[in-house]
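Taken from a larger complex, these chains appear in their original positions, while the remainder are omitted.
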Amino acid sequence: MPKTMFLETVKSEGLAHLSYLVGHGEEAAVIDPRRDCEVYVERARGRGARITHIFETHRNEDYVIGSSDLQRRTGAQIHHGAAQVADYAQSVSEGDEFAFGKLRLRVLETPGHTYDSISLVLSDASNGDDPLAAFTGDALFVGDVGRTDFFPDRRQEVAALLHESLHEKLLPLGEHVILCPAHGAGSVCGSNLAPREFSTLGYERRHNERLRMGRDEFVGFKARENHHFPPYFHTMERYNQEGAPPLDRLPVPQPLPPQAFENAMERGLMVLDARSPEAFAGAFIPGTLCCPLDAIPSYAGYFLEYDRPIGLIVERPEEIESALRYLVRMGFDDVQAVLAGGLTAWQTSGREFDHVPAVTARDLKERMEAGTDFTLLDVRGAEEFAEQHLPGALNVYLGDLPGRLDEIPRDRPITTLCSSGMRSMIAASILKARGFARVEENFGSMQACRHAGCPMEG
Amino acid sequence: MPKTMFLETVKSEGLAHLSYLVGHGEEAAVIDPRRDCEVYVERARGRGARITHIFETHRNEDYVIGSSDLQRRTGAQIHHGAAQVADYAQSVSEGDEFAFGKLRLRVLETPGHTYDSISLVLSDASNGDDPLAAFTGDALFVGDVGRTDFFPDRRQEVAALLHESLHEKLLPLGEHVILCPAHGAGSVCGSNLAPREFSTLGYERRHNERLRMGRDEFVGFKARENHHFPPYFHTMERYNQEGAPPLDRLPVPQPLPPQAFENAMERGLMVLDARSPEAFAGAFIPGTLCCPLDAIPSYAGYFLEYDRPIGLIVERPEEIESALRYLVRMGFDDVQAVLAGGLTAWQTSGREFDHVPAVTARDLKERMEAGTDFTLLDVRGAEEFAEQHLPGALNVYLGDLPGRLDEIPRDRPITTLCSSGMRSMIAASILKARGFARVEENFGSMQACRHAGCPMEG
């Protein structure tokens, strides 16, 4: 029987980062590996294939790329676009080709998201050069294209570059080419990604709104776009240029009973409470930050500091490993402690805890109708807010909240709100930690408010 | 190499039910199998052994025994004590012996907990008859002995029987015999079990308080004892006498979105919210019952009804299987639905939710000092309450709460309390579902109150 060709997607939840193991028979490549990279080694082993090449589609800002860690395990070569080669990688340029059994990967320079962005075109040599799939990195997503706001003073230039990459490099590959981007729905690298991870260049050409814009419209649109830029991105850039600290295994946080955990907090432990927003609302330890497990990749990077040790609070021990994976992917390796026995141990020790009352959309509606005096703090992004919001709401984006606390009145009750009730709970935890006394939270948030018939603006 | 003898404990969490796979080479027995019995088949398969005999140490009241299900899979014979043989089993009597390779299991009649209670004495025929371990069912536990309150009008008689079984049958086996009971710490079948699952007859003889009592003291003590008797025990008795409905696989509850879930509730779906007490406190759906996942075996049996379909609310899909296992072990097979998308889906749909404010031990102390008017409802068992409680507390055991709601004043705020804050949250959910408006809950409960220096009585 002929040897199998394989194309496996490895999705890292939260960041919605998509990496790929692709190969034929005994030879395989990995595209954009994540830092906890055993998964590629194990899958390749399961197929009897060795990983000979690692490709980085560009220098990532949102996660630590695992190329060096994977190289130490496999001896594979690391390849990066010539425009800004990572210090530990080899340079590749347009047209370079690599063989894996009968599969071929050909380099296509597709700058725009970054100057060093490349795409990799997959073909099956049994059928000649005809492309079969394209790994487009952050150039083209399902339903969206990459962001171009990393070079604020060259916005027009990079937007135009991206337009050219899309229309003169990628789309000409053909309608029939399978699209393999570096992010799926939920990524912070695009704002409009479809909630779907299967598409082709032909389907995108017809239905991806960004691809249907003319050049000028596109450049204008992209030049106006503003995405969030969490502070941890700076460290990611450095790590992905110079190489991150090697990671041979996940950190091992120590389970600490309440007294020792409290002592560690006093010595500077920064505590992430990874339980659900509802559980945090029900009872939490003063000073801790609410960040539900699967929200860590999207939001923890706004608040954690690289020079402070991290502590965790979880519902069940099984959740610790997920939290560790999320954290090391952002380079937060110093996870020292986990609260042994969880909230129950803290509570039964007689220590203080607090809670955040949850208000419903109907409560909000009644308050607004009654003219109650309170601050309605909407922590969604400015674009979301602009689209539609409740009258009288104050908008401070969650990521900006720590730096804009002085804009929030301390003499009135505050109710936080977002789209669904998750970011608003994180915001409430920040306010609580910074001494705001009367904080409530609106589960369901804007989605519920629409169903409940709250008045809307925007 | 000689074939291995094996003695594996299979623990069912929550009930703290201990069952055993014991054998040598290709032959094995199972003692007190649980209903979801694949685990024995798989472990025996892993050892290359076939299960030829199943032993029931007695007719259980607290869970559905899996003998028939395991028999249908393996063809093994089922054996039960002669005093009250289950309809589907064969009778065994004192001295009957069964061989599994070189291992032997010998029947010892050890009535007291029930009339049909037997123990099984394990020996290694290579060394003659000398006992090596004893499977004592509910006669002897680590740190405790079985309850004897199932025959209220014969309390003295059965207590005396148990004393005889312990002192004239089990202890004479020898100090060196390993103890293998049917329950570990956390069981509702004893009140004083040690938090430890390894012991010997010799260690128990010295340190198990019940074994150190003289006969009269023992009989008097046991005759006064009163354990809880959840209503589902009646169904268990019938099932374990006549045989339960066959279970070939776990039920498959349908994920229903909020609208469909709400409709099902209106048609009679009884909903268990298996999230943490803190999450329930933070936000819950009116009318649902709080029963944290691992508390299902201990408490759900007080509230569920066999003729109503059951719905589940969980934090993560992985928790569904655990909930199903817990439920079928008690014979609750009609689990029809699970809320798709969990609480978030409900909240964002704009539907109403409620919350239960958490108060701390310090809050309670201040209220008591200030003479605040509220009902402090302590839902621990009467014995726990008698030992120590807060002044002014009203004691209604959690299991009795549904039947004693009229004892609780509706015109004052209520704060529920137990030992740690778990049972009190279940109680709070019952009060809420029955229309009590102002209900708060005290996480940490008595344990926290002791640390916080609350005044105590008892």
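Residue numbering begins at 1 within each chain, and the chains themselves are lettered A and B in the order written.
In this text, a contact is a pair of C-beta atoms (placed from the backbone, for glycine too) under 8 Å apart; a residue touches a chain by one contact, two chains touch by 3 or more.
Bear in mind the structure is a predicted one, so any value in this text is a computation, not a measurement.
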Size of the entire homomeric complex in copies, 2 being in place: 4
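Convention: only the chains that are shown with their structure count from here on.
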Magnitude of the superposing rotation for chain A and chain B (Cα, nearest 5°): 180
Chain A and chain B, separation of their C-alpha mean positions in angstrom: 43
Residues of chain A that touch chain B when the two form their complex: 275-283, 315, 318, 343-344, 347-353, 355-358, 360-362, 420-422, 443-445, 447-452
